[in-house]
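My structure is below; once you've seen it, I'll send some questions.
Every protein chain of the complex appears in place save one, which is left out.
Chain nomenclature is as follows: A, B, C, D, E, F and G, assigned in order of appearance, with residue numbering initiated at 1 for each chain independently.
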Amino acid sequence: MGLLDQEFTEGNIVIAKTEDLFNWARLSSLWQVGFGLACCAIEMMATSASHYDFDRFGVIPRPSPRQSDVIIISGTVTFKMAIRIKRLYEQMPDPKYVISMGSCSNCGGPYWEHGYHVLKGVDRVIPVDVYVPGCPPRPEALLEGLLKLQEKIRNESIVKPIRSGFVGKTA
Amino acid sequence: MEVTLTHFLIVSTLLFSLGIYGIVTRKNAIMVLMGIELILNASNINFIAFSRFGNFGLQGQLFALFVIVLAAAEAAIALAIVLNVYKTFVNVNVDEIDELRD
Amino acid sequence: MKTAEEIFNQLKEKFGSSIIELRTDKPVESFIVINPLEIDKICSFLHDENDLLFDSLMNLSGVDDANGTKEKDEKGLETIKGGTLSVYYHIESTKLKHKLTLKTSTPREKPEVVSVTEVWKGADWHEREAYDMYGIVFLNHPDLRRILMPYDWEFGYPLRKDYKNPEFYQGMKVPY
Amino acid sequence: MMYDWLYNLTGSEILAMFIVSLLPLFVFILPFALAAVLAERKVSAHMQDRLGPMRTGYHGILQTIADIIKLLQKEDLVPHATDKALFNFAPLLVFMGSYAAFAAIPFSGFFIGSKIDLGIIFIVGVTGLVVAGILMAGWASNNKYSLLGAMRAAAQIISYEIPTLLIILTVIMLTGTLSLYDLSEMQTAYFWNWLILGGPAVGLQKILLIPLMILGFLIIYTSTLAEVNRTPFDIPEAESELVSGYHTEYSGMKFAMFFLAEYANMFAVSAIVSVIFFGGYQSPFGYLGNTLGWTWLVPIEQFFWFTAKGLFGVFVQMWLRWTLPRFRVDQLMAFCWKYLIPFSFVILLLVGLITLM
Amino acid sequence: MTQYSIQNTKDSKLKTEEMVLNMGPQHPSTHGVLRLELVLDGEIIKDVIPHIGYLHRCFEKHCEAMTYPQVIPYTDRMDYLASMYNEFGYAVAMERLLKIEVPERVDYIRVIMGELQRIASHLVAIGTYGADIGAFTPFLFCFRDRERILHLFEITCGARLLYNYIWIGGLSHDLHPDFIRLTKEFIKDFRPNVKELNELLSYNRIFIERTANVGVLPLETAINYGVSGPNLRGSGMKWDLRKDDPYSIYHKFDYDIPVGKGEKGKVGDCWDRYYVRVLEMEESLKIIEQAIEQIPEGDVTSAIPKRIKPPEGQIYTRVENPRGELGYFIISDGSLNPARVKVRAPSFVTMQVFGELCKGWMVADVVAILGSVDIVLGEIDR
Amino acid sequence: MRDYIYNFWQGLYTILVGMKVTFRHLFIPAVTIQYPSVKPQMPERERNRLYVNMDDCIGCDQCARACPVNCIEIETVKSIPGEDLGTTSNGKKKALWVTTFNIDFAKCCYCQLCVFPCPTECIYMTDTYEFSEFQRENLVYDFVTLTPEERIQKKKNFEEMQAKKEAEKIAAAKKADEDKAAQANKPAETKSDNKEENKQ
Amino acid sequence: MLTEFGKIFVFILTAALFVVVAIYVARLLRPKRPTFEKLTTYECGENPEGSPWVKFNIRFYVVALIFLIFDVEVVLLIPWALVYKEIGIVGYLIGAIFLILLGVGMAYEWRKGDLEWARPKIKEPTLDIIKSTETQKEELKTAS
Partner (left out) sequence: MNVYDLIFYLFAALTLLSAFFVVTTRNIVRAAFFLLFTFFGVAGIYVLLGADFVAIVQLIVYVGGILILLIFGVMITNKITSVDIKAGTIQTLPAAIGVGLFTGIIGAVILNTDWFIANSEMPESTLSTLGKMLLNEYVLVFELLGILLLVALIGAASMARK
């Protein structure tokens, strides 16, 4: 629940620390890069569709990475795609978050063994904040992943830098 | 110094000169067109300034209006011509292309 | 409707030695084995002949027969020398409703087959895929590039049985 | 009028004007834009059998505030390849253009930025700034999507200015004024005085005018839709083609400015339409304040009616947006040429004749 | 620092005035990770160069490392919008290779599932098509209905998207006790929704303007390219493998094959392709209705072989996937693992003709045409 | 001209029809499931995270072999004679210490193939889907109930036994060498003597 | 006393001020960590191929050119619309003739097809290869 909700329910006097306010704003308005990769993307679409409604959490897809805050890697990342994903991620303005959705982007999933063209985990090119397991994860699971991410953001501090340039843990 | 006719005339003269300068120095047809627009604007300032400070009633403004209409017609035609020219001689500018991108 | 046998005879009559054999011994599906360098002519005949009219290419697949000699290198990885790569063509006639399977084999060291894109445009990408996956070169193909793998993939043809994964691709680790 | 009142209060005209000019921004545009973005999401959600924002405040009413605060914190990227000066200046221009329109909009008899007697065409004029700003943004971004989007937007906006102007011309012929304030005052008292119902004309003239005016209203509403790039005319930022059009490269606060300008424009155009055809701030049934003798109530009522009408216009815009597919560029142009302009021509000529009766 | 670069295959034919615009791989309307290189002249498409392979997941390599039943989860992941049908096709192919008969009930359930999957898949196709054209609401309506179907699948096999339900010689589970009732309910609710969808989208004038006469695919070309499924039928050919190359028990049902008639424009335009899908959903409903009336009792797992070791040989089998002819070419070398599985993916073939369809149209039409041919990248790239 | 008017009319009409539809939906209650506050009822066959009931697992490796993804990692150690591991709920005797039973849920594709071959039905799918993690390593689940020390212990035990057996074998071989005529009876197999109590 | 235009001017200044202040405030809050990659041009994750600032053929936007003239025309009519009533039917006719002239222009354009966005004739994908195979067939026939 958002910070302000708590204040309402607990009837406190609103002494919102700016940090809390900012974190609250960030976590309740996570705009997502409108972008899907594979089967998981279909579940991601289902999550934004009527039954699960991503919009309830303030998540709306923005077509351009320049205006988005979170990128959901929803599906198998191949080598051909990994480079593009990295670039897309780079092109998002800070602060930015990554949700890795599904086995494939977690570690290559069903393709980890023989997948000669599958990147074994998107965390080899970009830093991942939350790993959502499942193949595909149920929409609820994705929502839960999002809640986890919100939890993480809530505990973030403005003072300490969130993340600077990331070098893939490849070499 | 109170702003009177002279000021407007000076502004218009300067604008006019800039327009002339643009026409003379630029080879690009569209730039020339821009210069012409500057000149027309300068003349309009004159028209209106005289209509404000002179005793011609609103004729100056009316003329300014006509000038604007003419300018529009001229711009349309001129651009059509430019387009046409470029369509016919697509490669006419090839030698001066490239570099200097900032 | 024509059976494979009839078509085989008809082809044999016309193309002679380019038509190698009709295989019916393996269960399930019979196929005609033909010469890889004549395939375009044969296919165009199959496509145009009035009582054949094979107007559609259902499938074209490259296959690694893995029938050469297998050698193990010091790391225990297999390499295959010799033998053949094959291409299977599954064609059908939507008008006469008959189907046919063609097979052509080409040596592994220099796999060359003539392209059939002139006959069925749909063969284009199938052939590119076969090239991408097996390295079978389709002569006369308009645009033979890799299709599924990155264009700069220089580590061989992944569906060959003796394919080895590279360690890195553009700085990304390939194995798990 | 508020300006005079403030002038008396503060004794400084610049200060008074400054406050008056700030008012639409803070009293209206910002809250409106906040509410409109939320409403857009809520309306669309309910039309699509879902709920929309639910978790920031009660039923998500704080959602847009969260969005804005978040956008405040977002990094502001100026990509290498852009023309930096123009890139930074474009949002300013666009916002200035759309905000200037609010100067002439009469929110109520008391609250009006400027009673400029060329109100309507002034608003048409300042959209020119918006177009230039959009082109600037598109070009400066050095991005193909932006450029294409900007070109489309510019072509579209200047094209649909023609039917708008023609209908405005019709209205001028009918009423003999260009001032939005006068227009609103003219349609006072009851709703049958609204221009959509023939305005102050009487008898046969009125009856003849009604169908023409309804058609005119449809035309102007459609073309304003096009001018603010709403579906079915949202091709400049067509998501499925051009990513997000001319503001593809913008991030953070600059993007927010475009966003704000867009929503401000939405309201501005529907406000203008309501002033022209629906009596602006006039109540359809007379004023409670007048009947009760509380004169101070009247401006508030007027403000209420004005907002209500404007917001209804915005609601219809949203409604259309979530109902219709979008046109293709050439179809959009053809629609303007082949339907809107000829129709408005005819209306213009007919109205001219009728008013001479 | 690691080194990344993207190689672009440059077409030497390009002239300077032409603009090369990339659509994808991250693009809202390329339906996944397709990259289209549009060669533009202003807004007009001079040429489209599709680049695929961004989702190449090495399916065929995996097959060679798996045993025959283990392949099934991977077939699911090819055309992830029609997983049921992929399994169906694979099972049919394997049964033909193994020469086993399946119990009748299995066939019925497979047909019900397959047709439900067809509806679900078409719903996505229609919905995303609407979204491509700019109407977002139909998209969500379609997903809303699809969710009901997914629920049916879920109660039956526990998964929403990738089922691993149809096995070689049988099924993993029998139907859920509630299944028949829920399906009937779904059918009852679904019919009015289709009507509503038609009102909202199919007959909308703007939609028709955008789609009719656009991207016409003549029949000859379609056949030569090997286009199949709704796209071929949209071009006016009554060709459906369920009737023309029968498998399973489709012959027992009474249904039509809708074809494009060029109602709003030329035969084979985008609207036809789109509308064929709408009509097909109705036909699928008919099949399901008949099937749940006739379904016999029985065991669904009895025919599943314990160890699957087909004889040496090869087979090409095809089924009518929602996207067209899905073919499996399986070569067995007599061991536990297949020697080669090649999939003839309908979208892969359709995608080839796409470039041709787009020439001369505008950027907006590319989106319309792409949506109308309804591709799934998982299947193209495999 | 007729077309012209007709088009216009059609456009207007279909737009109005569409608007009617969307307007109606404004008042249709939403189908949304408000997930974190309302958790949907999962169907009984739901396939999500696997669970292994280690009490029943006999370490037969069937599940790992059936898994197409190879995400189950099982290591077993033979129990030494005299140890009793108990029986499973369907009456099978256990003979192996399962020292490693890792399922990597980051790899698993939730296909359920591992569930069917299990002879004791101790590996099954549950309806838990909420287990996202900040660290990928946490997605590897260890189902073994033994403590790490016990695992080492079991391994050691086995090795010792192995060594003993080896020694015995050598001894037996020697013995056999020595008197070929007399057939030595084989050392007791592990299978035959698990009649002790389960150590837990 | 400010004129009405003066008020508008103040409005515009306010808008500018607001934008500048908002962006400045944001500058205080937002992070700034540009990297090279981050500032590359977005093109769906691809390397942009060539600059968009190319010789941009927008032959369709020629339509916009025609619009300009209409724009001017309508603007010119505004004074007329305001006062024609005072002159009566003659006044009306003056404007009407003006309008009809333009109407004629438009009708002409319409007939000429200038109002369509010029686009090349769409060629449906046909099979040139059918022809080629036909010729091949001929060849085959002659050969055999």
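Criterion: a residue touches a chain if its C-beta (ideal position, glycine included) is under 8 Å from a C-beta of that chain, and two chains touch if they have at least 3 such contacts.
Being a predicted model, the structure only gives us computed values, none of them experimental.
Novice: Determine and list the subunit G residues touching the chain excluded from the picture.
Specialist: These residues of subunit G touch the chain that is not shown: 5-6, 9, 51, 53-59, 61-62, 64-73, 75-76, 78-84, 86-87, 91, 94, 97-98, 101-102, 104-106, 108-109, 112, 114, 118.
Novice: On subunit B, where is the contact patch with the chain that was removed from view?
Specialist: For subunit B, the residues touching the absent chain are 1-11, 13-22, 24-31, 33-35, 37-38, 41, 44-45, 48-49, 51-55, 57-59, 61-62, 64-66, 68-77, 79-84, 86-87, 93, 96-102.
Novice: Just checking the interface: what residues of subunit D touch the absent partner chain?
Specialist: Residues of subunit D in touch with the missing chain: 14, 83, 85-86, 116-118, 121-122, 124-129, 131-132, 135-136, 139, 147, 151, 154-155, 158, 161, 178.
Please note the rule applied: only the chains that are shown with their structure count from here on.
Novice: Between subunit A and subunit E, what distance separates the C-alpha centroids? Give it in angstrom.
Specialist: 29
Novice: Which integer distance in Å separates the CA centroid of subunit F from that of subunit G?
Specialist: Going by mean C-alpha positions, subunit F sits 61 Å from subunit G.
Novice: Report, in whole Å, the distance between the mean C-alpha point of subunit C and the mean C-alpha point of subunit D.
Specialist: 63
Novice: Using the touch rule from the top of the page, what residues of subunit G touch 2 or more other chains?
Specialist: Residues 29-31, 33, 38, 40, 42-46, 48, 51-53, 56, 58, 60-61, 68, 71, 119, 127, 129 of subunit G touch two or more partner chains.
Novice: Name the residues of subunit F that each touch 2 or more other chains.
Specialist: 15, 18, 21-22, 25, 30-32, 34, 68, 109-111
Novice: Write out the stretch or stretches of subunit F touching subunit A in their complex.
Specialist: Against subunit A, the touching part of subunit F is residues 30-36, 39-40, 48-49, 68-70, 104-111, 129-136, 139.
Novice: Using the touch definition up top, name the residues of subunit A that touch subunit F in the complex.
Specialist: It comes out as residues 50-53, 56, 103, 106-110, 112-113, 121, 123, 128-135, 137-141, 143-145, 147-148, 152.
Novice: Which of the residues in subunit C end up touching subunit E in this complex?
Specialist: Per the touch definition, subunit C meets subunit E at residues 26-29, 31, 55-59, 61-64, 66, 88, 90, 94, 97, 101, 120-122, 124-125, 133, 145-152, 158-159, 161, 170-172.
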